[in-house]
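Before we start, here is the structure in question, set down as structure tokens.
With one protein chain held back, the other chains of the complex are shown just where they sit.
In this document, chain identifiers A, B and C correspond to the written order of the chains, with residue numbering beginning at 1 in each.
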Amino acid sequence: MAGNSFGEIIRITTYGESHGKGIGTVIDGCPSGIILSSEDFESEMARRRPGQGAFDTPRKEEDRVEILSGVFEGLTTGAPISLFIPNRDARSKTYEVLKALFRPGHADYTYFMKYGHFDFHGAGRYSARETAARVAAGVVAGKILGPVGIRVMAYTIELGGIRAESFDMNEINDSPLYCPDSKAEVLMEEALIKAKAEEDSLGGIVEVKVTGCPAGLGEPVFDKLDADLAKAVMSIGAVKGVEIGAGFDAARLKGSENNDPITPSGFRTNRAGGILGGISNGDEIVIRAAVKPIPSIGIEQDTIDREGRPSKIRMTGRFDLCAIPRVIPVIEAMVKVTLADHYLRFRAAKALYGGQDERRR
Amino acid sequence: MAGNSFGEIIRITTYGESHGKGIGTVIDGCPSGIILSSEDFESEMARRRPGQGAFDTPRKEEDRVEILSGVFEGLTTGAPISLFIPNRDARSKTYEVLKALFRPGHADYTYFMKYGHFDFHGAGRYSARETAARVAAGVVAGKILGPVGIRVMAYTIELGGIRAESFDMNEINDSPLYCPDSKAEVLMEEALIKAKAEEDSLGGIVEVKVTGCPAGLGEPVFDKLDADLAKAVMSIGAVKGVEIGAGFDAARLKGSENNDPITPSGFRTNRAGGILGGISNGDEIVIRAAVKPIPSIGIEQDTIDREGRPSKIRMTGRFDLCAIPRVIPVIEAMVKVTLADHYLRFRAAKALYGGQDERRR
Amino acid sequence: MAGNSFGEIIRITTYGESHGKGIGTVIDGCPSGIILSSEDFESEMARRRPGQGAFDTPRKEEDRVEILSGVFEGLTTGAPISLFIPNRDARSKTYEVLKALFRPGHADYTYFMKYGHFDFHGAGRYSARETAARVAAGVVAGKILGPVGIRVMAYTIELGGIRAESFDMNEINDSPLYCPDSKAEVLMEEALIKAKAEEDSLGGIVEVKVTGCPAGLGEPVFDKLDADLAKAVMSIGAVKGVEIGAGFDAARLKGSENNDPITPSGFRTNRAGGILGGISNGDEIVIRAAVKPIPSIGIEQDTIDREGRPSKIRMTGRFDLCAIPRVIPVIEAMVKVTLADHYLRFRAAKALYGGQDERRR
Partner (left out) sequence: MAGNSFGEIIRITTYGESHGKGIGTVIDGCPSGIILSSEDFESEMARRRPGQGAFDTPRKEEDRVEILSGVFEGLTTGAPISLFIPNRDARSKTYEVLKALFRPGHADYTYFMKYGHFDFHGAGRYSARETAARVAAGVVAGKILGPVGIRVMAYTIELGGIRAESFDMNEINDSPLYCPDSKAEVLMEEALIKAKAEEDSLGGIVEVKVTGCPAGLGEPVFDKLDADLAKAVMSIGAVKGVEIGAGFDAARLKGSENNDPITPSGFRTNRAGGILGGISNGDEIVIRAAVKPIPSIGIEQDTIDREGRPSKIRMTGRFDLCAIPRVIPVIEAMVKVTLADHYLRFRAAKALYGGQDERRR
């Protein structure tokens, strides 16, 4: 009931808070025989870590993932995989001075209303640190998807109002902002420099492309693939909107424009974003997430204290200017976990109920 | 695993298909002492029914909800509520001729790929008729929310590319399209007339406003209120995008613009859409859903048959021009079910774990 | 949270009460392609029905199961199967006079303490009528188990203190008490006649034998096969004890006596009752359930009324003398549902995780 688990066949449970010993996740239902070691987590954990770019807060977290169970002689055993990421940098003091005031745009107010305090019930569960456990789980999910050819890639298509106009897959990994358009990236960086000078912050849009997914993932009614993806992505704190394929643009199209004609070699277009009636159609799955600007800014803001008295708040310290790019591995992780779960449901259903062979574009 | 249930404390399970005896839902976990009779469902079921407006398909379904259990002498007992809606109009024959061809934009192709046939596994579960059970469940959820002052209202803010520019609450219920802007509604109707002439279809955007919701609903990590709302709304077949508050626009705002300043009398703005950190903040909750154009159109389209051979399809018969307004009670129902579930989780958590008194704007 | 569902891949949800329109169950997760019609339920429903033998209460319930969904042209479709059993014989009046007093051995007292009333919350959910929905679900579960050779048979090994000493499979179905020992059955019937004369009631022990179950069903930790069987059987109102294989007798054996030696042709003995470490070993599964005497008796008993004042109660009317044999199809049904669920979990796990081929004795 407390909502710290996600998934059905692959079920991840996360725990931990920034002020404690560390954070972690238990992954139940992972198939056996998968090669898994601490090293497998390094690159993804590093991508999520703050302090990588010129524009990010230079905190140094070395997120080393310890495998506490579920792996024997380098292979998963099918038993629950327990992953633990010790905290290196206890930050409880830094935020202490702010305790008395609700930070606008943060969850301080809602947690206080829900739990009656800042520190106790749920303390630290809304910290961005919680997402490290998701990224670790995503690495395991990726190990399920990889061998069957399902690849998930997230990248920045908009930041600070600047839209990527071209799409060059090769640009993405070279780009500090994971932007597929090198020209747009330059403008995005300028926008970040300007925001930094203004002590303000920026938001953006992340797109996720899933290739190699067979037709048939997703259940007919409530557990539609797009419904579960929407929940997965929206469960990330910074995300305020999710769309599939043409998404909100589909609302402005006519049926004749939005329908994807079917040809012997597949769908001619992909406005559906790879999902029809909640079930993958074998085409690329395309998801977009709206990422709000970081609420921590240096500009003075109106707020209230715990007694409801009006006050001003001006946040100092080193904050990220934009949740992008750090949120990108988190979004990828949640998409991977959702797909791995649905892929196993799909495989299980095929075993139990029959169905077509796997086909993908 | 088959995904026909939704919710945790209030858990609805739906069943039924258009070709059978009827459809229904079992609602487990509804509190006792709620006045409930068949009549309570009439108006909502009528709103979902096709054939009401000039632009809708004139099929006549009289959706009468029978209460099979859970109510004694007019009051809910706390035992599972079973609701059944008999089918009056078996439509299996109408669609028979199309069986051999995959209709573009429909789930024919994905169901065939998943289950290996059209008719058997899951047959009819992707029919719009399935949503009647959701609407019935939403009526019960509304009976939980009503007495505590939580009201859910959905309306059309865009149709066929025409945007409502003004918001007059009173217009909504008088308007066949549930549009809060009477001038925009005229243009929307013209667009529908034009689409009808072209044998094409239209999409739009539905906005949902929740008033009276106390602060504190939602869980910190995966079961955030916005995450569950996103899943609920995205699980409706026609919906391709969901956003909360400023949503995708938040991606273009700066932190200083997007943060809602807090004052002793509440939040000065509501870009958050009533949800911060996944938990309701006591302000109005604002959700928007992108509704794709109806895929059934009279215009000839390219498709393939079951053997993968290219073909042309031209759908005849009487189809809706737009999922709006029929989808509106369905969206409302899913929001109500989600909120009722989270409201009961919130109340239960308060009993178990303590917390603040209910506060709402 | 309200506990009206059972199972994981096959998930049954029951609803309904004796005072309403009927009772029913929704079965989610049943494979497609299974032949199913209303007639399939007749014999099992008849076995559970009161008024069959000389010793049973002669109420006449004709329990006809209506299939509301999930079956198309005689075959299950994989969509949820909704089964409804209308009430013919509303009995609310009969019990009305007793309302003011708590019947010893019944759940009147605990329901009153839990819900604050007899009639509302949960009313009728503790009626034996609720078990009709379980029997119906068991028929569907049996249709999953039958084709793979898993057979479940329950029979009476003790009644009123009389123990069956011999075991003749053929006797069971000819026997009104489903007793495998025709001599013991005569004594059991005499015991029932004596109890009837004394206006008292009797209990007994039901044994269940499962043949044809492959090795490998059950999960290692909490969802052990015996754990889930214990829950399933103990969830039947009349059952006060459950044991597997040697059961309580195993407590008196030495390791050398209780271990089943393994030979190339299988286990030499079966004290384990077919389950080792929570997982089926391919041998016969043997479960025993202790059935308490029916609490409704004509003998005067001490009780209290709702205000806690002492009183005498003497129940009149036509009551069963013993839950056996009516409880037998209910026990069988719960065992079948549990096995069908674990069989599908086993098959799904095999598909996802690999493992040995199916082997059974």
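Note that a residue touches a chain if its C-beta (ideal position, glycine included) is under 8 Å from a C-beta of that chain, and two chains touch if they have at least 3 such contacts.
No experiment lies behind these values; they were computed from the predicted model shown.
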| item | value |
| --- | --- |
| Which of C:Phe6, C:Phe84, C:Tyr178 or C:Tyr343 contacts the chain that the document leaves out | C:Phe6 |
| Residue, one of C:Glu42, C:Glu66 or C:Glu219, that touches the chain absent here | C:Glu219 |
| For subunit B, the residues touching the chain missing from this view | 1, 9, 31-33, 78-79, 220, 344, 347-348, 350-354 |
| On subunit C, residues whose C-beta touches the chain left out of the figure | 1-6, 8-9, 14, 102, 104-107, 109-116, 121-122, 125-126, 130, 158, 160-161, 195, 198, 200-205, 215-216, 218-224, 226-235, 237, 240-264, 268, 272-273, 275-282, 290-297, 299, 301-304, 308-310, 345-346, 348-349, 353-356, 359 |
| Residues in subunit A touching the chain absent from view | 1-2, 4-5, 8-9, 11, 13-17, 19-24, 26, 28-29, 32-33, 66-73, 75, 77-82, 84, 115, 119-125 |
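In this text, only the chains that are shown with their structure count from here on.
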| item | value |
| --- | --- |
| Numbering shared by both copies at the subunit C-subunit A contact, with half separating same from different | same |
| Distance from the mean Cα position of subunit C to that of subunit B, given in whole angstrom | 40 |
| Inter-centroid spacing, subunit C versus subunit A (mean Cα positions, whole Å) | 46 |
| Shared interface positions of subunit B, touching two or more other chains | 1-2, 4-5, 8-9, 14, 115, 121-122, 125 |
